[in-house]
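A single protein chain has been omitted from the complex, and every remaining protein chain is retained in its original position.
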Amino acid sequence: MDEGLRTVCRRMAMVAGMTLSVAALSIALMLAVTLVHLRREDPLNMPELAALRAAYTLQQGDEALREKIRMLDLMGRRAFFASRQQLNDGAWVLAAILCGALLMFLVAERLQENQPDIRRLSLGGEGWSRWYLGRRGLWLAGSVLLFAALGIHVAYRPPVEIPDPEPAAKGTASTGSSQAQVPQGLVWAGFRGPRGSAMAEVKSAPLEWDGVKGRGILWKTSVPLPGFSSPIVWGNRVFVTGGTAQKRAVFALDATSGALVWTADTAGGAGPGVVIPSTTEDTGLAASTPVTDGKRVYAIFATGELLCVDMDGKPVWNTFLGTPENHYGHSSSLLVDGGLLYVQMDDAVRPRLLALDAATGRTRWEKRRQAISWASPILIEMEAKSMVVLCDSAGVEAYDAQNGTSLWRMDCLGGEVAPSAAFSQGMLVVAGDNAKACGLKLGSEAPVPAWEWTDGLPDAASPLAFRDRVLMATAQGTVILLDLHKGERVWQQELTRVCYASPVLAAGRIYLVDLDGMTRVLEAGDVYRELAVCPLGEMVGATPAFTEGRMYLRGIRHLFCVGE
Amino acid sequence: MKRYLVILLVIAGLAAVGLAGDPPARFPRPDFESGYAPPATQCPAPRPGILLWVDVGVLAGSMGLASWLVLKRRSRGGLIGLLLFCLAYFGFYRKGCVCPVGSLQNMALALSDLGYAVPWAVVALFVLPLVFALFCGRVFCAAVCPLGAIQDVVIRRPVLVPAWLAGLLSFLPVYLLGSSVLLAAGGAGFMICAHDPFVGFFRLGASVPMLVAGGLMLAAGVWVARPYCRFFCAYGVILGWLSRLSARHARITPDSCVACRLCERACPFDCIRAPTPVADPEERGVTRRRFRWMIAALPMIVAAGVWFGLVLAPLLAGQHPVVRLANRLAREERGMVSGLTLESEAFRMSGQSLAEVKVHADAMREWFRRGAMIFGGFLGLVFALRMIGLSRVRSRTEYTIDTAACFSCGRCFSCCPVDKAWREGRNTSELKV
Partner (left out) sequence: MKGESRRDFLKKAARWSVLALLGGVAFRMAGKPGAGRRSGMVWQIDPAKCIQCGRCETSCVRTPSAVKCVHSYDICGFCNLCGGYHQPGAKDTGTGAENQLCPTDAIRRRFVEEPYFQYDIVEDLCIGCAKCVKGCAAFGNGSLFLQVRHDRCWNCNECSIARVCPSGAISRVPSGRPYRLRGQG
């Protein structure tokens, strides 16, 4: 090739290579800008759009708002797909241009005179130099590693260990969390108090009050939404639930003043599919008592909505378990223990017991059950094993609290069962007004039936087992005290008063609240003795909650705090 | 024994999760009156497994061709063509996966994890380049490896890395070999794949840090030839060891060296060793004493390496997802951090207990402690052996190739006058000086 032509060609190739390089650089910059833009703007998740959508859920059918949402959504999607296409195409163009530039440089190099191949710019180490320099480099490498190791050794702090599980606080449904440092006497965590035993761990309880005259009433607050669920207490907070077709919510009240601190409702989290089931007047949509473990409050409604909020009322999770097919309305209460939330969902179509992860709401296990029922689960610890005991239409069944394995079941009931089980001194008492009451002796094996009782049975209120006695408030308005182990009658008293509230033992006395709001305080002895009879002036369907020196009574309209 | 326990625990955990898995069917499937039948879920099949054998075939064929080009034809041009083909095939068409470099980790994982089986084709991908290195030198690096190829095409103005710096940096791949094998075997992930700087180019897109690292590496590669291959590649370390044993290896000259010095600057990777001066650099006694000292120090250096491994062990164990989770959970449980990470949230959803994680994490920490001791001992051993190798005086009378470091790229062929004569069919013995 002619020398001049060769030079011209080489220069042209160099210039072309340079131009292509510059082009590649600018395209790369452009792509980088697009990428950063796409990352920062995130056109598919614009906060404005989310805000508009939230606004729209409150103003359904607002046409201007709807158009605005559609417009913004379309813009966002267009921007997203356009910039993605741009990135995709740009990468290909960039690759092609880079290849071209490389080719041009190769050509230019080949056209250079006397350059058969590329040459290293500097000369290699002469003679022995690399011999000792290589050794020096290797020593250097070794010392770098050793010094690094020394540095790490000095600076290293071993990671903290996972703490060993604390022994579960006896007698409360608490999970032993660090935030839950509340004295035992100030906790009434769920339906019928500690583990559903209906035995308050308090030293004192109010004896005399009058809700009509306001005597002995510390405060009285109107609950914004109706509900037959019972109040629960954790430290300085009292929680109640209420629900109508429009709104189902948890209310937190200040225990000192009764002031409403926060409200958390199911709206927004409920999602599609929630329908309002028909319920009877004395059940309503909020008959299930909420529960708390000191970290979160859990509440379920007859709609099948299950809500979990933290102690400040901020939603943690919520889920929809499907609308329960229940001709009275779902009314079984929740139980929480050891990080699991137990939910009885015994409806007519798919009766089941669920254990949800308390922190996340995800189902840990689910057990199919027999038929519809209204009883609430209680927690029993036998020989270091926790079991969830739950009555159903045919009997009572115990489940391993950890994995839901059925430990045993006893077919001793029948019909519609609402009272929950009671437990004391190794004896389990179950009752239903269509069948009988049963005393079951629990051991390491299957339970042994000890006695039966058919002469007066409860329909709504659960039996109260304490020491070696069991007390039942029957559907006919009679109160009966039985020997826990033999099932023999100790005394019986005709009151002609119907109780929906379950009797509770507090400070060695029995508290029995009837539908008219009249509370009888009875001596927990083998003779019937009324210590006091206190009116409230309001209908009561909820079981009272007890903390040290106080009693919380929910009437049809108000929540009363009774105390000195 | 402990490992089995861990595996059992993991299986138990999985089973628990599996039981809890599917959400309840809230809405039963309707009975359609119109005779409507829902469509089947479409699931496109993956790339047939047999095509992986095509990759193996292409790999073997390419390496065979490269060996022929290097040893028989001595053709740099042919190697460039093959290199571009392999860059296109293994790089841009196969997106760089699975490659022999990465397969090192699959092998490590398979050796330690009983449950993980490597497909045969991947075993072949791992073994073939090594076998070729044993007989023909690093022909895989010459033209077949896409990572090497993309760096090879950008070499423009190679500079010499000072011998001390090269000695320092060439220990890095040994460290990376040990650590990536340990981490892969321990189930802490494939570090070579995670930090592959070039794969983003083959895929025309990657995370920004990865693209930047790759871009910088390529830019540096204009001057420092093949920086990744020389100072980072773990697989290259093994290839180098085996290449040292190779039956036949690329030679600068097809016949005997005439010591014309023309090839001195030909190698961008500084793999050509010049003849040593006649006089020894120091007294024989000094060399011999150093050599003996180094041999005596070998156990100490290995012991220092083991200590190094012990110090590093918790950091290496911290790469394992379960250990990381346990560390996080411990801080959460003790209230040292607020909120949940996605990982701890997922754990809390899974229904596993904290005690299980603790047992698993402790077992992994113990495994990593032992593994890191072996890793440190290995580092010490390699260090000591290299040092022993550098303690001896070896005199050379010819320009020779460092077979461990040479990529068989063929750049030195064309600058040898003997090669020129051989190519033109002249009698090469005339050139003897």
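Lettered A and B in written order, each chain numbered from 1.
Basically, contacts are C-beta pairs under 8 Å (C-beta built on N, C-alpha and C of every residue); 3 or more make two chains touch, one makes a residue touch a chain.
Not measured: the values here are computed from a predicted model.
Within the whole complex, the absent chain has one touching residue among A:L74, A:A259 or A:V448, and that is A:L74. Note on the undisplayed chain: of the listed residues B:A88, B:M107, B:A297 or B:V393, the one touching it is B:M107. Only one residue in the set A:R84, A:R110 or A:R489 touches the chain that does not appear here, and it is A:R84.
Across the entire complex, the residue among B:V127, B:V208, B:I295 or B:A355 in touch with the chain not shown is B:V127. For subunit B, the residues touching the chain absent from view are 17-18, 20-30, 32-34, 36, 38-41, 43-47, 49, 52, 95, 97-99, 102-103, 105-107, 110-111, 115-124, 127, 130-131, 134-135, 189-190, 193-194, 199, 203, 205-206, 242, 245-247, 321, 341-343, 345-347, 349-350.
Contact between subunit A and the absent chain runs through residues 44-45, 53, 56-57, 60, 65-66, 69-70, 72-74, 76-77, 80-81, 84, 87-88, 267-273, 319-320.
One rule holds for everything that comes next: only the chains that are shown with their structure count from here on.
Here the spacing of subunit A and subunit B, counted between their Cα centres, is 47 Å. Contact residues of subunit A toward subunit B in the complex are 32, 35, 87-88, 91-92, 95, 102, 105, 116-142, 144-146, 149, 152-153, 156, 158-165, 178, 273, 320-322, 357, 359-360, 362-366, 403. Looking at the complex, you find that subunit B touches subunit A at residues 16, 19-20, 23-24, 26-27, 76, 153-160, 162-172, 175, 201, 204-205, 208, 264-268, 270, 272-274, 276-277, 281, 301, 304, 307-308, 311-312, 314-315, 318, 326-327, 329-331, 333-336, 345, 348-349, 351, 354-355, 357-358, 361, 379, 383, 386-387, 390-391, 393, 411, 414-415.
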